[in-house]
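Got a structure here, written out as structure tokens. Questions coming.
Note that this complex is displayed minus one protein chain, with the remaining chains in position.
And now, chain A:
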């Protein structure tokens, strides 16, 4: 009856929970779905190479050689900002270790007092006062922490992100505290690049048509048509997005807060983070300190993996092995109790075995509760992510954030109330949650999409 444990060194990124993918041995951190990011890369690189191939030789000779040089510099800056945004840690908050989670649970129970049996315990909220305004901190059940102000949990990446802005599929990563300025510079420089290429395409076509005629010009440089098309559609979306983010920066707000309407409306509190001065707000967001990553991705840690176990374990332990391998990233507490129990089972008599069986059963129940919750979230998320991808293709400047928005909240309420046959008040809730600043057209679109997504949910 021996269990040989081999201790090997692994990098910490291999054991991080959450749905990120890591490359280059933990140096690069991205979301799981990268398809749209490859499309972004392809569009930018493709359009710029067409520009350098078709327009630049003519313009360099007939106008000025500075034109391709400046275009090259702008292109390199755009690529640098895009890669920086996509590959860096957006400001992910690591999950609470078991002791910290227990400490917080004890504090919550002490604060709530005795809840009579059958009644739902009050929601886990902590009130803090920031600059004389009361801000509510919510408890994150996945990460087991009270989220700092302005942090939010991204359901796509399954992480809490500090100063969460939104999850951008075009960039393939969340946009948060650490990479917001790179994201903003990316959209700004991409707008400039698009305007630049568009302008010089027109100039080139006009100049060549004067010599050769319009149709001949198009025949000689077929790339121009493609470039103009791509630039035209990109212009509206990217310039709009840059304008929107400039507005947000001047008010020191995040996209998440703007969509939820946290600081708008008469009865709501004012933004406690704004300096009430546009220049100061811009300086803080763009020229503030560069925060370090608190996820130590490339640090080394010991991992104990059992090599051979020949133990007379009770039959329930073999059924634990399967869930352990598939959901080892879900809870921090559950896998450690499994390995602990596996080694303890080797020793001991019948009484001890019974105690361990009780432990295993309790851990199983805990795990199945977590799985249940995850399963529901996964199914809904799949449906709603289809809808949101469609939405984001049509309206790239209106990336609706999925986690905790009015959209998801009211969808949940609709599904729950439908199942319990209670009156459906979701439309009223949606109307109250969406800020007045959004146009009624957006409201109609969101309502339509919500109905579509709920219909999808029924079939999934």
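The working rule: a contact is a pair of C-beta atoms (placed from the backbone, for glycine too) under 8 Å apart; a residue touches a chain by one contact, two chains touch by 3 or more; residues count from 1.
Methods note: contacts and distances are computed from a predicted model.
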Query raised in the report: Which of the following names does UniProt give to the chain that is not shown: "Golgin subfamily A member 7/ERF4 domain-containing protein", "Nuclear cap-binding protein subunit 2", "AP-2 complex subunit alpha" or "AP complex subunit sigma"?
Result: "Golgin subfamily A member 7/ERF4 domain-containing protein"
Requested in this report: Would you indicate which residue among A:38, A:103, A:214 or A:232 is in contact with the undisplayed chain?
Outcome: A:103
Report summary line: Only one of A:76, A:202 or A:229 touches the unshown chain, namely A:76
Report summary line: In the whole complex, of A:63, A:125 or A:294, the residue touching the missing chain would be A:294
Query raised in the report: Touching the missing chain, which residues of chain A?
Result: 76-77, 80-81, 84, 93-94, 96-97, 99-100, 103-104, 128-131, 135, 137, 145, 148-150, 163, 182, 185, 272-273, 283-284, 286-292, 294-296
